[in-house]
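Data block below; observations after.
Note that one protein chain is taken out, while the other chains of the complex remain in position.
In order of appearance the chains are A, B and C, and numbering begins at 1 in each one.
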Amino acid sequence: MSTNEDAAIDAVAQILRGQAGITDWQHDLYRTFHQHPELSNQEVKTAERVAQELTQAGYEVTEKIGTTGVVGVLANGDGPVVLMRADMDALPVQEDTGLDYASTATAEDAEGTTVPVAHACGHDVHVACLLGAARLLAEAKGAWSGTFVALFQPAEEDATGAREMVEDGLAETIPAPDVAFAQHVLAFPAGRVSPHPGPFLSSADSMRITVHGRGAHGSMPQLSVDPVVLASAIVMRLQTVVSREVAPDDFAVVTIGRISGGSKSNIIADRAVLELNIRTFDTAVSDRVIEAIKRIATAEAQASGAPAEPDFELFDHYPLTENDADTTARLTEAFTAHFGEAVEDRGRQSASEDFSDIPTALGVPYSYWGIGGIDPDTYAAAQTKGTVDADIPANHSPQFAPVLEPTLSTGTATIVVAALVWLAPEAHAD
Amino acid sequence: MSTNEDAAIDAVAQILRGQAGITDWQHDLYRTFHQHPELSNQEVKTAERVAQELTQAGYEVTEKIGTTGVVGVLANGDGPVVLMRADMDALPVQEDTGLDYASTATAEDAEGTTVPVAHACGHDVHVACLLGAARLLAEAKGAWSGTFVALFQPAEEDATGAREMVEDGLAETIPAPDVAFAQHVLAFPAGRVSPHPGPFLSSADSMRITVHGRGAHGSMPQLSVDPVVLASAIVMRLQTVVSREVAPDDFAVVTIGRISGGSKSNIIADRAVLELNIRTFDTAVSDRVIEAIKRIATAEAQASGAPAEPDFELFDHYPLTENDADTTARLTEAFTAHFGEAVEDRGRQSASEDFSDIPTALGVPYSYWGIGGIDPDTYAAAQTKGTVDADIPANHSPQFAPVLEPTLSTGTATIVVAALVWLAPEAHAD
Amino acid sequence: MSTNEDAAIDAVAQILRGQAGITDWQHDLYRTFHQHPELSNQEVKTAERVAQELTQAGYEVTEKIGTTGVVGVLANGDGPVVLMRADMDALPVQEDTGLDYASTATAEDAEGTTVPVAHACGHDVHVACLLGAARLLAEAKGAWSGTFVALFQPAEEDATGAREMVEDGLAETIPAPDVAFAQHVLAFPAGRVSPHPGPFLSSADSMRITVHGRGAHGSMPQLSVDPVVLASAIVMRLQTVVSREVAPDDFAVVTIGRISGGSKSNIIADRAVLELNIRTFDTAVSDRVIEAIKRIATAEAQASGAPAEPDFELFDHYPLTENDADTTARLTEAFTAHFGEAVEDRGRQSASEDFSDIPTALGVPYSYWGIGGIDPDTYAAAQTKGTVDADIPANHSPQFAPVLEPTLSTGTATIVVAALVWLAPEAHAD
Partner (left out) sequence: MSTNEDAAIDAVAQILRGQAGITDWQHDLYRTFHQHPELSNQEVKTAERVAQELTQAGYEVTEKIGTTGVVGVLANGDGPVVLMRADMDALPVQEDTGLDYASTATAEDAEGTTVPVAHACGHDVHVACLLGAARLLAEAKGAWSGTFVALFQPAEEDATGAREMVEDGLAETIPAPDVAFAQHVLAFPAGRVSPHPGPFLSSADSMRITVHGRGAHGSMPQLSVDPVVLASAIVMRLQTVVSREVAPDDFAVVTIGRISGGSKSNIIADRAVLELNIRTFDTAVSDRVIEAIKRIATAEAQASGAPAEPDFELFDHYPLTENDADTTARLTEAFTAHFGEAVEDRGRQSASEDFSDIPTALGVPYSYWGIGGIDPDTYAAAQTKGTVDADIPANHSPQFAPVLEPTLSTGTATIVVAALVWLAPEAHAD
């Protein structure tokens, strides 16, 4: 281990000495965010609180970049510029965790429907950890030098927030970073950290298929083209895209997240809607899958004798998240020095993210890592029973509920450790 | 033809002489109802207008029987009591007729969702015709004697309105009828009338099936039990109930009018809902169908490895509408005497109605007939092309649009003709 | 009751007095036919035995009309000519009745495949009854006058035998009949008889659909177009023809009797075959159904990305069997006079027959009736338990097993009774 690394370890230790002092504040913050989730591009109160906390910690704050985005910049002398990003939005999910701080919030979604809202994806963890790390760095400015940029992004869940911040002038708002980071809480034991070089998160596309039938009274099917049967036939047939058309060695997911047709048991409606999500690690596979979906839906409409072809609308495109090998190697070394055996490359994840739109636009290398959020004892028990998949609710589940600790303290420390690889006094020579 | 019948014909002619004078008023009424449809049990403005018109015509009016039900009684000397019923409620359908008086209304449905509302079932025709006939009878009291009861029922579309009026004291509100009638506008040529003895409208049941899956991130299907796939598999399998389990000579309809699962393309939800409608003319068939549906949905949940069995909820039960043979024979004779070849028994209908709950509760014979609502030339053209099913929108279709005439004048005259079979001066001896 | 009818009853009684004397012979005959079933157009031994028995009874016999058809003519003085037909062929079914005279026969079918053969449709009953009646009539020639034609038809099961007999010169072989009859043993209590005027048996068409995929190694689905998945998708989608496209008041059956694709678990084949059977009582419905089937199969091939459209081949067309009203009325009266309450019109049957090709070609009225074949006690027990459908194996089931008595004696007597309506001495005046 080099002197530089020793210096970074010392500096990290010095900064993290402040953790004990911010625990109550951070837990309160987390519970507040958790209990008051906001949908994509509606993160108004979350952003206000974020800006207020950053300002209080001494950051120079810019608000409302790309709807509700917030950036805090802490310039602390010479040295590299490190950007850390957290996403702020929640999901239209009815929380079912039984927590005393569970969300009961509702909101109007983009189509004007009132929906439940919950932090079922754990973005509240990301926000609380980044605010914690930002505060610790501000409170120990003597231990490092350079510039730390804390970026809070809206609308990750519909893949628009990162791009909107870029398009709204992010590059002119912050100093040019040397490196960019992001992290995500995942369904593995809290306290653990998972860095991974290369492709880490899949690309994703969403597709809305509207099928057209012919409405009729529910008692006269012979006068109708039944859109519920048509939509269901498409769902069943779409299973063959992954099972028969994609090579078994290629990664592909086709999820139909939403189906909706008709309003009443005794009326045959004249249309139905499917909303699909497509994940791959390879554009050729993605193209083949999208083509197959269109072929199947079009043919099923013909099988039904539908009066019109289906409408296809692609939306929520997520880029591939491909971690820079060198950056990730340096992070992995630093994480391992700090966390020891808790660091393990758990492999690429099937989820997707729009984070990479930011470093790609800014032209900087990036790395994105996972942190655990599940109570270690609970996880170990499920592992012993072989019931991890069944018993441990994962992200987006109504039961997804990260334990406060060691999730928050670990997620906070990872940011400090990662930042200090670049910002430790002796690291600048690298 | 007997003297009685001649007398009835004369009386009818005398009353219907008033039709020319009420046409503008009736058309205005109809357009107003059509443009301002109200959902089941929300027929407040419709009921107010009905009550106002009946009062103005000289009827003794009782309001708010079973939520919004209205009854007008015109006692006109000795003689039988004839009850005619019209239903007032509209449907959660987005009208797509292109009419200049098309509905753009919306309302909150029973679950608090804002939905479009339209008279896609033609109840506005029923109300306008009954108000017209009520006025004509009031304006020609010299031509008949007895009592005419004009009953305006709420909530036919959820099968509760008739029963609610009965339970809210209908029997105590009106004189005991000798006979009860109802009619429905259907997708055959306007100007035509279709009486039918015996079973005329099917019994119907609705069933809500809630299937339980396990929610997960859209990219991790292996952690989920996908409720959209489960619901779709049930839809496809339910087709076999009619195609394989019901004898081909037995009448049965299983329509899945509504399917709903998930809220977002990239989240696998933890449940989905199907709403079914079941029609038969035979309780044994109905029992077998319901049992088969439960068996299939339960087994499909097992095929999915679902964490819980589906929930089944029966609702909106409609009784069989079985026209009294003798009453219908008398009506058919009178209709034929008046309308000539325009009268034809077009057979039983697959639709359902709760009307019969009223005469059944009151212990009186009843008959329910159909009147045409489609422009005769349009219908004839479609018939020539063999495209009636494809080109003529039927009840509950967003494009269902009865022509004003001869629909309204015919629907009005049928009531007068029917009533006079009992109320013509010489008819009382029967 | 007229004198004629009394005379007929006397004559019937006189003829049937012979039944006791032929029982052993008839039971032996039946068991022999049952144990040695022959496929369509392979009824060589059956026909030989039939010809031998007819000859022995004094009939003038012609063999090999339309492959293996046999006709016996007994001219017995002046009077009408009555034709009674029995069909001789068996089915490629593995008998599973447990009877000590069960068939263990196999044969090569038309495609050269070795298949099991069994009288799972009961044609052995028809042959044994007609031979019995033919003998009784021959033994009591004094009780009647006219001509009795006993016709034994091949290949009813593939709808070709009747037409082939006609085309092979049947009209030139036999005297012109005045009336023609046929009967079928069905899954209702033995001893009972079911005549029915008007449409009695459905029209039927068979269709072979060959779908084309692309073969590949079983481990490389992405290189294939999987014909097993394609065929299965078609099967599931075809259920919607009856459940959604045919009016619930119209009779239609779409059965996929055979599916066959692939030869080995680990090879994806390049084609699969479906064999369908379509039943209706109405050509318009039949046309709509066939069109829908083609539309669905074609579209499903497109959904699979199939390299070619499916091939469609119609075969085994069965005409509608529509009983002459007057003839049936006379039969019903005579059956009721003889069998009393055992006669009941059990309604039209969904099965099909090519028998009517014969009277249609000959220009004579006809009637076709059903006789019961199930042990009355077994049937009654199932009825009490409400398990008739589950417990009573019907025609074409591997477990279908008519009881010898009273099936054979009743089926024999029906023929005598029917014939005597025309052939009783006093009946000629009619």
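The rule we apply is simple: a contact is a pair of C-beta atoms (placed from the backbone, for glycine too) under 8 Å apart; a residue touches a chain by one contact, two chains touch by 3 or more.
Source: prediction; values computed, not measured.
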Original post:
Of B:H119, B:H196, B:H212 or B:R237, which residue touches the hidden chain?
Top reply: B:R237
**OP:** Touching the absent chain in the whole complex: find that residue among A:W25, A:Y101 or A:F251.
**Re:** A:F251
**OP:** From the listed residues C:S103, C:T160, C:T210 or C:S352, report the one that touches the chain absent from this view.
**Re:** C:S352
**OP:** Using the definition of touch stated at the top, determine which of C:D87, C:D270 or C:D354 touches the missing chain.
**Re:** C:D270
Original post:
Considering the entire assembly, which residues of subunit C contact the chain that has been omitted?
Top reply: 91-93, 96, 112-115, 120-121, 157, 187, 202, 204, 206-208, 214-223, 226, 228-229, 231-233, 235-236, 239, 253, 255-270, 272, 275-277, 279, 316, 349-352, 389-390, 393-399
Original post:
Going by the touch rule given at the top, which residues of subunit A touch the chain that is not shown?
Top reply: 236, 239-244, 247-249, 251-254, 279, 347-348, 350
Subject >> Residue numbers in subunit B that touch the chain omitted from display >> reply: 219-222, 224, 226, 229, 233, 236-237, 240, 243-248, 292, 295-296, 298-300, 302-305
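Here is the rule we go by: only the chains that are shown with their structure count from here on.
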Subject >> Turn needed to bring subunit A onto subunit B - CA fit, degrees, nearest 5 >> reply: 180
**OP:** Averaging the CA atoms per chain, pick out the one whose centre lands closest to the mean of every protein CA shown.
**Re:** B
Subject >> Whole-Å gap between the CA centroids of subunit A and subunit C >> reply: 67
Subject >> Rounded Å distance, subunit A centre to subunit B centre (Cα mean) >> reply: 50
Subject >> Per-residue multi-chain contacts in subunit B, two or more chains >> reply: 236, 239, 253, 279, 350
